[in-house]
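Note that one protein chain of the assembly has been removed; the remaining protein chains are unaltered in position.
Let's turn to chain A:
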């Protein structure tokens, strides 16, 4: 009996079965797993702790512009996805600039490795955002006068801003990302 069934009929049967399969929630995409971001946050925290215990060769040569990290949930939820994305991406860009400057300023080798890690992580986050179909951010010509920014002059503050930004806005953005919403059919 099984031999007699034509391959075409079998293929059709399989297609129909696949299509009418009881809907299970599709597993979350690996990129949506926040454990990656958690890892970045942990490393950023390690850098902050290392900075606190640093005595010499760990100062910022000049003040840098950093994004605002505060999140008021009511306000945040009122923003559109685009606004949120813009806010996060501009902040990430600012942080990259600041960390690059810090990297050149710091002479402590241990701290330098932490800063290198953080810079790499920021680039990875950019890649994650890109894969989530979040609109590409075009950086402005100059950081001065950007909304939602402020200037820091100490390395400690910079790294703290870095950690807070990752924990707050970046995470909220990834949580809310449309591509990462589980669709239950």
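Rule of thumb we're sticking to: a residue touches a chain if its C-beta (ideal position, glycine included) is under 8 Å from a C-beta of that chain, and two chains touch if they have at least 3 such contacts; residues count from 1.
Keep this in mind: contacts and distances are computed from a predicted model.
Asker: Of the options "Calcium and integrin binding family member 3", "Electron transfer flavoprotein subunit beta", "Sodium/potassium-transporting ATPase subunit alpha" or "Erythropoietin receptor", which is the UniProt protein name for the chain that has been left out of view?
Answerer: In UniProt, the chain excluded from the picture bears the name "Erythropoietin receptor".
Asker: Given the contact definition stated above, which residue among A:38, A:61 or A:153 touches the chain not shown here?
Answerer: Of the listed residues, the one touching the omitted chain is A:38.
Asker: Please output the residues of chain A touching the missing chain, sorted low to high.
Answerer: Counting only chain A, the missing chain is touched by 34, 38, 41-42, 68-74, 150, 160, 164-165, 167-169, 171-172, 175.
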